[in-house]
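Before any comments, here is the structure.
Complex shown without one protein chain; remaining protein chains in place.
The first chain written gets the first letter, and so on, giving A, B, C and D; residue counts start at 1 in each chain.
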Amino acid sequence: MTIARRTTVPPAGEQSEQTVREVRPWRDATRDVLANRAALVALIILVIIVLVSLLAPLYASHVAHTNPFTSNVQGSIVVDGKKVDVMQQSATGLGVTPIGPTWHSRYFLGADGQGRDVMARVLYGGRVSLLIGSVSAAICCFVATALGIIAGYMGGLVDGILSRLFDVVWAFPVYLLAICLSIVLLTSTLTIGPISIGSGSLALPIAIISVIYVPYVARPIRAQVKSLRERMFIQAARSVGSSNWRIIRRDVLPNVLPSVIVYFPIMMALNILIAASLSFLGVGVQPPRAAWGTIINDGLPLLYTRPLVSLAPGVMIALTCVALNLLGDSLRDALDPGSKVRVGS
Amino acid sequence: ACSSTGSTAGSSGSTSSGANVSGSAFQAQHKGGTLTMLANGGGGTLDPQINYTNTFWQLYQNTYDGLLKFRRGVSGAASEEVVPDLATAMPKVTNSRKTYTFTLRKGIKFSNGSPVTVDDVLATFQRLFKVSSPTAGSWYAQIVGADACLKTPATCTLKGGVVVNPKTNEVQFNLTSPNPEFKYQLAVPFTVILPKSAPAKDAGDTPIPTTGPYKFVSYDPSSELVMVRNPYFHEWSHAAQPQGYPDKMIYKFTLDAEAEVSAVENGSADWMFDPPPADRLNEIGTKYPKQVHINPQLAFWYVPMNVNIPPFNNVKARQAVNWAIDRAAVVSLYGGTKVGSPVCTILPPNFPGHADSCQYTKGGGTTWKAPDVAKAKKLVEESGTKGQQVTIVSQSDSVNKSIGEYLQSVLTEIGYKASLKTLSENIEFTYIQNTKHKVQISLTQWYEDYPAASDFLNVLLGCSDFHPGSDSSVNIAGFCDKSIDAKMQTAEALMGTNPDAGNKMWGQIDQDIMKLAPVAPLFTPNLVDFVSSRVGNYVYSNVFFMNQDQLWVK
Amino acid sequence: MPNSPETNCDALLTVEALTVSVRTREGTANIVRDVSFTVAPGDFVGIVGESGSGKTMTLMNLLRLTHDPNLTVSGHVWFGGEDLLTLSEKRLQEIRGGQIAVIFQDAMTALTPVYTVGWHIAEQLRAHQNTSQKAAHSRAIELLKEVGIPAPEVRVNAYPHELSGGMRQRAVIAMALACEPSILLADEPTTALDVTTQAQILDLMQQLQSRHGSAVIFVTHDVGVVAQAANKVMVMYSGRIVEQGPTQDVLATPQHPYTWGLLGSIPKRGATRRTVRLVSIPGVPPSPLTTHDGCAFADRCAFVHERCVEQPPLVALAKHPDHSDACWLPRSDRESLRARVLVSAQPADPNDTAKRDQGPA
Amino acid sequence: MNTDPRSDATDTTSKEGSPVTTLQGSRPVLSVKDLVKAYPVGGNALPGSRRQRLVAVDHVSFDLAAGQTLGVVGESGCGKSTLARCIMGLESVTEGSVLFNDRDIAKVSRRQMRHLRQHIQMVFQDPYDSLNPRRRVVDSVMEPMLVHRLAKKPAARRRAAELFEVVGLSSRHLDRYPREFSGGQRQRIGIARALASNPQVIVADEPVSALDVSVQAQVINLLCDLQEEMGLTYVFISHNLDIIRYVADRIAVMYLGQVMELAGSELLSSSPAHPYTVALLGAVPDLAVGPDLQVRERIVLNGDVPNPINRPPGCPFAPRCPVAQARCIEERPELRGLPDGRLIACHFPFSLSL
Partner (left out) sequence: MIGFILRRLGSAVLVLFTTSAIAFLIFFATPGIDPAARIAGRGASAQTLAQVRSSFGLDKPLPVQYLLMMKHLFVTRDLNSFVNRGEMVVPQIVQAAPITLSLVIGSAIIAVASSFALGLISALYKGRVVDPIIMTLAVLGISIPVFWLGEVANLITQGTLHHSAFSWVPPLGYTPLTQDPIQWALHLLFPWLTMAVMYVGIYSRVLRAELVAAFNEDFVQAARAKGITERRVVLRHALRCALIPVISLFGLDLGVLVGGAALLTEVVFGLPGVGFLTYQALENVDLSMIMGTTIYAAFFVVLMNALVDILHAKLDPRIRHA
């Protein structure tokens, strides 16, 4: 028998009080994550990205002295003592090219098609992208957990209906759904009770994106709850007389929470990617707001002349998603004892 | 040799100088070869009575013929002239300008070999209503009997409206009221003569036999359209329908604009329909100057402001917008000074009725010089609309979007809380028309159908084109000024009798409207044609653009 | 063959000082410590011990079947003049399944679920014999018949999950016997089975062993099973052999206090809670991580004394040279002490809560 | 008890004057009557698909007096756990009734059921799985008290500490997670939880099967001591006949959902009447330690337990029974009382002996 199987792993030695190491699942997990070098690097990258994104206004107003939301088509700046137009007319009068990277504080990465500072926009874009990613991941995980638990715990008809619903959302082509929804929501303000989502609102991409991946999380959660339901400790809780609601709260939820926590960074990465794809397709974050995806999209007409406009936000996306995925992986290792060989305790 | 005409014409817009009015004689040594053309997507149905796209209107010029036609084979203002095509001469106009009589040419055959008869003409006009041609209800509603046809298209006869006489080969049109633009409306593809055997429904991808030098062989909207010579064609009027040069024309629809530029650059295609993307202009302008042809278009880009809802129900707010927009910046975003010029009027330069004037430019004058943002801010202040929420609606393609973003930035600067909403171009145009959507301000453009001032002023800002609650309400600003509308009626009537006086009056109306500023004209675009290095004999018609069949590929 | 032991020329397999340790995050754990024994042809050796005492590790490392980079194995395993621990992988592959076959505890997980029983047996055959697929198949049917599976022609095409636990275990035994090995290693082959089925399997194994004359090394934690089947028994505790000898001797006159506990904790026929109290060993087995110099059982032993801080050697009984144990208690006292353990359990006194086995803490 | 399971156990006992089923004058705490539990298996809910019935528990009846232990023994899959779950009200009963102090568990309202739960508690087989790995053990032990509002949190915690001491654990370990305990310790925690609501009946479903031999004895001793102290009534399930014989006053031998033989512990082990009981006893190696050690000749059964879905029409044990006769295959024997007080479902009792 392999030692990975829990039932054969002998318990910790309990000869004396001192030798017993206290087990605190969450604290242990944190320690495990921090002990994993890749996870640590990922965490550091993430913290840096979040920090610089949060500090974007500081950069824009104190370093670059620009407003990243105002077009600067006719402006000019002084680079190396020479006055240069931000948008440079070609000699033939055909075409206008934004200034390239100056590697100075202003227009460090050059300007975009509106003469705006790309560096400042990328930083501001980070705020929006991270916001969309995290909020939609949170909503998605929340909804998916709720639905997954309901479906898995209730079983029967409720489960059947919810599972079919997941199937349908899943079978519906993601981009089609997203684009259809965003066209509807863009053209008509969506009103759900007191909340009204206008076209410019970030709530729009967030709402769309959080719907799309609900089945992605809800299905495994449902499966997990289904198997949890058969576990003896749930039976024990039932035999003790706990109500279903109490069992869900006290016994089911804490056991699926680790999976949800593992899913969160992965969903966030996925959501950042899908938000970027939607921006590429022209639905998603609306100007003047900019997310990384919209900046890439803005830069596409300049791809061959000023590739940095599109490259910089793309690199940021990739970096963020790598960090998030690595974090998710190490969280899985830390929180899911089944996937790991534990010896001694 | 007209190949240089276009490229020299581009700078100022006065293209007529070097134009060869009669067109050059056919040069047999250049006959032959295959012309490969590129466009981003197909133009939809191939049915000329239904299709309303520039892509195919351009093609119909060398495939189909109406009774009348804009002169072909020439560049500049001469191309705006209407000449007889299948008709032997311009119509006799009688009955206080309500009856038009044509005589049909004899000996012309469709590409399926059957002769063109007056019955075909009648059938064509009936079919116009049977297939619900887009403008059947607006342009052709004055034909006697059109009412009934609009109500029940299936039984359309146009009895008394279109009268044909097979013996004399005459065709007579009877109108309910005079229509000075009728000759133009007979020169557009909606009224090209089709065989009476053409199905009374949208023909879709199935080609309908043609009369012109080329016929359609196959059409797949998602890949390509192939045209070859019409074996039954012979040149009957060099002015209306000259012989074409290439033996075969292939239109490919799969590449995007960037790829199209590359394809034309390396010679795997001869011409692209789409304007070259802004970032490639510099490259093609410097590397391939000989292959670039720039021509002014009879069009303008403008910003309609909804005069019925805040903040732009306040004239000062509208004027402020007009003051604040830096047209030069917008031209920059469009692609630079060569591809567009700032405008202050609704009627484009060189358009009938256009008069130079500029009410909203720093320092005054008749042409636009610079924005006056300070004044704009003051006006916003005075109007009491400062700080209001404004949503700009624009199309989502990169040029429109970037101009939209610029507008958003300008509106923010002069004191509004502005945001931008971009919609796919197919939705945007109808979306901004419908008052239900409460669009405050938007970005759009208008290209002429035919060279008449009413096609701009009356259509875009007349009361008759304001239909609240409808997706088809092209008066986007919702502007309806009774006195100006009356003036427009007068001017339109004047066009039938005294075109010069009429055009002068249109010019005045233009300025009157601009005082009330329901729109902010931005610029008039120039068309950039990029052709491969082997292409010769570039001819540009002001109405239907480049003459594809006149290009030499050999 | 430089170090080949001459002493046990009649031995089939000789294990010398087998030690297995594993590096873990918490430190190095000694899982098997200094285990030595010999197996003669026809032997039926039972290894008993609690969970985690290192039975499986001992067995698996005889054939170097553990593939964990953190494991270190030392010692010698002599088989046919070769040390299996230093043999090349290629030579080892010939021995595995050919001369030494293994039966795993859980037949369900020991058979690759996507292949039929027949496929497994054929693979085993073809790994060591040059037979055609067809011949292997018919041999598989024969083997299945031999282990008493009804309708073997049908069952040969069954997938593992289609068989009951007992049949699966029989199929595994058939597979192990396919190449007529001289040694059969069986890791708890009956633990997952019902008592009646267990009896069937034990019966079968004994029959086959006597028929083929191969030696069996047999791991279990059920002393009853050993009593029934084995002729030699080894009691393991915390990675060490604490007592070993002929089954009769060890069960009749157990020498080590741990063996006493083990035997005493099984209810005897006729004993009920009202008449007899079970002997229980207090506490739990030590973790393999804890390093103790002395006797590993000291913490739980009722007769612990000063000497126990030292590791006792495995010493044979004077009268029975085959029977040895590792305990410092004087031989002379063993009989009476054992009686005390087993007798003290006799009169159950339900009201005496002080006697209750206290948890370790 | 006569063959009619519906008749009252006490009455039959008095009629037959049997020593085994005496309930020491008291009414039974727990009485199971003609209990049937069937699961629909295979197919699906769509019309037209044939769903089969798996009868996991087949007409099982017994009575249990206060302070007594009923042992249930049988092979894997014979319905022992299902029986336990039905008694606990965790599973809806297909037929028959489970009476706790004369109240039918299957028929009471949800609220009453919750109330009843307080009095019947369960100890589970797998100590590694029966405690929520994500909750401190004290929470698990306090749960019954909080759910049944027997105590407020601080009081419940105090009681949990007491219970810990009772089951032989240190109250210092209250705030630990299950992972930190060995199997035996976890089982003690499980027992503490079962005791928390002061139950009258404890159903122990294979409480020691997952434990090592040495630890098994600890837990069995603990359970026995607790029973003496608190006057608990046990339904003790195991597949190990040794253990059942040791702990139980009466033993029910189950096979394929049916009770094959039900008799007093001593009677059953000394003179088993049913061939299956004989085989079961024979399969267990006898370990009489000492110089008189000898291994008994075993009775080895052939074949496997039949599929519970396609049960044979006759005696379920007939296909494996060494002394089966034609009648056994055709006719299912009913559970009937023998003069010595035992109940047996066999046409030919005592035809096989050890």
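As a convention for this text, a residue touches a chain if its C-beta (ideal position, glycine included) is under 8 Å from a C-beta of that chain, and two chains touch if they have at least 3 such contacts.
These numbers come from a predicted model, not from an experiment.
Participant: If I consider the whole complex, including the chain that's not displayed, which of C:95, C:156, C:250 or C:301 touches that chain?
Facilitator: Residue touching the absent chain, from the options given: C:95.
Participant: Residues of chain A in contact with the chain that isn't shown?
Facilitator: 1-2, 4, 38, 164, 167-168, 170-177, 179-181, 183-184, 187-188, 269, 273, 276-277, 280-282, 293, 296, 300, 303-304, 307, 310-311, 314, 317-318, 320-322, 324-326, 329, 339, 341
Participant: If the missing chain were put back, which residues of chain B would it touch?
Facilitator: The missing chain touches chain B at positions 41-47, 50, 52, 132-138, 141, 150-151, 153, 202-206, 219-223, 254-256, 258-259, 262-263, 266, 268, 423-427, 429-431, 434, 436-437, 459, 465, 467, 470-472, 474.
Participant: Under the stated touch rule, tell me which residues of chain C contact the chain that is not displayed.
Facilitator: 60, 63, 65-67, 69, 89, 92-98, 101-102, 104-106, 109-114, 116, 123-124, 127-128, 159, 161-162, 175
Convention: only the chains that are shown with their structure count from here on.
Participant: Count the touching C-beta pairs: is A-B or C-D ahead?
Facilitator: Result of the comparison of A-B and C-D: C-D.
Participant: Which chain is the middle one, judged by CA centres?
Facilitator: A
Participant: What's the distance between the Cα centroids of chain A and chain B, rounded to whole Å?
Facilitator: For chain A versus chain B, the centre distance works out to 47 Å.
Participant: Measuring centre to centre with CA averages, how many angstrom lie between chain A and chain C?
Facilitator: About 52 Å separates the centre of chain A from that of chain C.
Participant: So the centre of each chain is just the mean of its C-alpha atoms; given that, what is the distance between chain C and chain D in Å?
Facilitator: 31
Participant: Where in chain D do residues touch two or more of the other chains?
Facilitator: Residues 172, 182, 185 of chain D each touch two or more of the other chains.
Participant: Among the residues of chain C, pick out those that touch two or more other chains and give their numbers.
Facilitator: Within chain C, residues 51, 284-285, 360-361 contact more than one other chain.
Participant: Over in the complex, which chain A residues touch chain D? Could you list them?
Facilitator: 6-7, 10-12, 14, 17, 20-25, 231-233, 235-243, 246, 250-251, 254-255, 257, 345
Participant: Would you tell me which residues of chain B are touching chain A in their complex?
Facilitator: Going by the criterion above, the answer is residues 258, 277-286, 289, 292, 294, 326, 328-329, 332-333, 335-339, 391, 396, 398, 401-402, 404-406, 408-410, 412-413, 418-424, 427, 431, 437, 528.
Participant: Give every residue of chain D touching chain A within the complex, in rising order.
Facilitator: Checking each residue of chain D against chain A gives 85, 88-90, 113-114, 117-118, 121-122, 124-126, 128-135, 139-140, 143-144, 147-148, 172, 176-177, 179-183, 185, 190, 193, 197, 210.
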